[in-house]
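As structure tokens, the structure follows; a few thoughts come after it.
For this view, one protein chain was removed and the others were kept in their places.
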Amino acid sequence: MHDVRSTVPKGEAFEAEAGLPRTHYLNATHGTAAWLLTKDHKRIGLLYLFAISFFFFLGGLFAMFVRLELLTPEGDLLTSEMYNTSFSMHGIIMVFFFLVPSVPAVFGNFFLPIMIGAKDVAFPKINLLSWYIAMIAGFMMLTTLLMGGVDTGWTFYPPYSTTGSSSNVVLAALSIFVMGFSSILTGLNFIVTVHTMRAPGMTWGRLPLFVWAQYATSLIMVLGTPVLAITLGLVFAERVFHFGIFDPKLGGDPILFQHLFWFYSHPAVYIMVLPGMGVISELVAAFSRKQVFGYSFVAASSLAIALVGFLVWGHHLFTSGQSAYAALVFSFLSFIVAIPSAIKVFNWTATLYRGSISLASPMLYALGFIGLFTIGGLTGLFLAALGLDLHMQDTYFVIAHFHYIMVGGTLLAYLGALHYWWPKITGRLYTEAWAKVAAITVFVGFNLTFFPQFIVGYLGMPRRYHTYVPEFQVLNVLSTAGASILAVGFILPACYLVYSLFRGGVASRNPWGAYGLEWETTSPPPTSNFLVTPIVTRPAYAYTHADVVSPYAGSTQGERDTGTEETQRV
Amino acid sequence: MSDAVHVEHAGAVGHAHHPALQHHFDDLEQQQRAAMLGMWVFLLTEVLFFGGLFMAYILYRSWYPEAFHEASRHLSVGWGFFNTLVLIASSLTMALAVRAGQTTNRRGQLLFLTLTIVLGAAFLGVKVIEYGDKFAHHLVPGPDFQFTPAELAPAAEIYFSLYFAMTGLHALHMIVGAGIMLVMLYMAWRGRFSTEWYTPLEVSGLYWHFVDIVWIFLFPLLYLIGGLSVFGGGTGH
Partner (left out) sequence: MTFPFMPEQGSTMAARVDNLFFFFLAVSAFFAVLIAVLVVVFAVKYRRRDETSVGAPIHGGLALELTWTLIPFAIAMVMFVWGASVYFDLARPPQNAVEIYVTGKRWMWKVQHLTGQKEINALHVPVGQPVKLIIQSEDVIHSFFIPAFRTKMDAVPGRITTLWFEATKPGRYHLFCAEYCGTNHSGMTGYIEAMEPNAFQTWLGGSPEQEGSLADAGEQLFNQLGCVTCHSGDSQARGPDLRGQFGTTVTLADGQQVLFDEEYARESILNPQAKMVEGYLPLMPTFQGLVNEDGLAQLIEYVKSLSQGGETPTPAAAPGGTPKPKTTPGAAER
């Protein structure tokens, strides 16, 4: 059933493949400088991959501190300060240093130009610059951490952040301020690339849905991020220069911060999940070998989410004492923004109908995404409903809801993308059996971690609680048990993917039998992506029998022997 | 190979490339379109960057109209007006510099870019004088802040917080702009711009005009709200 997955081309076949070069982007130039000064979008994508993988595991470490502390109702493992710092660092690192850059900066950078048939993004130098900016921000955040971290939560609400906290708010805010420019520049690059760099015949109507999703995401990055930057800039100015913009004691208004913050940070939720949705469209199409049902609706829904997403920020302020009529409008718009997400889920499901479905590991992540994102989206409706939100706001129900979106959604999509494109990126095949085990482990661990949090949230356990009342303990223990399983599920891929670099089979041009420009070039692609500029003549995902029958997909073989591997290393 | 993609040799090898053409673009026209769109998108970002401060300004001005009027009177309308004229003039010289690029007029480029830089520097010089004046009169937010009447002091401090945040951010953009203009001057001196390719000049011109326009909004909002009440004669106290 999964023969294609473990296919290893014969050396001769690989050599013979349409006269492919023995050089590709990975071995075109060597040395540290060649990597650190690269303007190749693919290498920059990999630089991001290394950086955010590090931040992912760092953020995960803090999550483990939080979960371990919550095993018991008393605060017996960590002090309150350590606990508060842990959940704050977990949130800040995961949101700003993993989720926001994740899919766009790694897979968007790597594949967006290839998928539209371009040689690179429009501004390669700016692309590299944005990675350096991200690294500067990252080092600032690590410095913050070494100085004792920050304890304001990732939301930096004043007046606690401006006058209450004695932690390193200034450096942390500055770090996120800097990080914002990295994401603005990435978004700017993608918008211009999609507008000006498409290959002949790659019309807007033929763009892969992943590209549509990246485009919509980039719009949000460009429009929303500067508002966050200026908001955190003001927090910085409050602490350093004693501005009084958010300080009620000086006549300022802390609620203004919440408005400005969520004006970015709610759209930022879509920055985090839209690229994931784009990935799922690719995966569902590739592993059903079928055009995505309702292409134009799925594409348009990305734009609709991006635009309406800017109008719903007030639903984070239902309990802040804003006027009832403002609350009414924001609640209404929040229900509206759910519709395009629902459209996507229905279309993905319909795509499966009469497909040729393979349950290869990337598809397991995609199907997991569909289920978990559905739950995450539906529970979002609970919180959009005014009558329920007064009870649920700031409880674990909210935590569970957004982890279903951020982990069940974005992270699963990220892992799906990593597995789907790994052969293209590295030219190597990983062990499919282990990949399936990991996918199932993540799915099980995730649900065990976060489903109990819905219940404990409705029971009334507030978020960011170091200690809690004893009747919440059973559910918290379940959650911590799930987190341990989840951790295993994340460590597994790190092991077998790295292993594949050394011992994995050599990937063919198109190991999945998928349709798309990225599968038309070699694995790994040459520095210029294509030896000759492709000309596109058909819509996206227009699968025909001929796309699947390829001389390089056929023979079955498990682990390949090392001898031939050496000869095939190119 | 599938029939999905017909591979052809695009990008004919016959003609020589313009030295400014980057390898990943097909031709100069595509490169220019990308650069212009990039700058427009960047300016969109800038609009929202300032937008957050304008939102804060609108909110607090509607909360504390009197304090804002009073505080505004501590700004020098004369210097503000002078700076407005300076920036409008610099926009003109900038446009003329772009025009000189378009017509391959190297001397014109050098002249107008120099003028633009001089005017930008004049603006910043005036800003330094104004800021110095605020320090001298304890109008900088912080422990030293003093304002009469005292009951308006907290709101006036917010006004001056916003004043420094907005004009400071604007001045930062002016400094960056002046730096860009120096690079342009160097490139013009090397004779890089011609009718065929003057994209950097055009793109940095867009940026310069944007920074000028921001000032066109800042000037009335910060300087003139108090002045109007002076001319209008009393606020009905």
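Chains here go by letter, A and B, matching the order in which they are written, and residues are numbered from 1 within each.
Methods note: contacts are C-beta pairs under 8 Å (C-beta built on N, C-alpha and C of every residue); 3 or more make two chains touch, one makes a residue touch a chain.
Just so it is clear, the structure is predicted and the values come from calculations on it, not from any experiment.
For the omitted chain, the shown partners it touches in the full complex are A, B. Among A:Trp35, A:Phe57, A:Phe241 or A:Phe346, the one in contact with the hidden chain is A:Phe346.
Touch with the chain that is not drawn comes from one residue among A:Asn168, A:Gln393 or A:Thr522, which is A:Gln393. Across the entire complex, the residue among A:Trp35, A:Phe241 or A:Tyr458 in touch with the chain not shown is A:Tyr458. Mapped onto subunit B, contacts with the missing chain fall at residues 63-64, 66-67, 150-152, 154-155, 236-237. Although one chain is not drawn, its touching partners on subunit A can still be listed: residues 1, 3-4, 75, 80-81, 84, 151-153, 157-160, 163-165, 248-249, 251-255, 288-291, 293-297, 319-321, 324, 327-328, 331-332, 335-336, 338-339, 342-343, 345-347, 349-350, 352-359, 367, 370-371, 374-375, 378-379, 381-382, 384-391, 393-395, 455, 458-460, 462-469, 471-475, 513, 543-545, 547-549, 553-554.
Methods note: only the chains that are shown with their structure count from here on.
If you average the CA atoms of subunit A and of subunit B, the two centres end up 35 Å from each other. Across the complex, subunit A is touched by residues 1-11, 22-26, 30, 33-34, 37-38, 41-42, 44-46, 48-53, 55-56, 59-60, 63-64, 141-143, 154-155, 157-158, 161-162, 164-165 of subunit B.
Residues 18, 118-120, 122-124, 126, 184, 188-189, 191-193, 195-197, 200, 222-227, 229-231, 233-234, 237, 241-245, 250-253, 256, 259-260, 515, 517, 520, 528, 530, 532-538, 542, 544, 546-547, 550 of subunit A are the ones touching subunit B in the complex.
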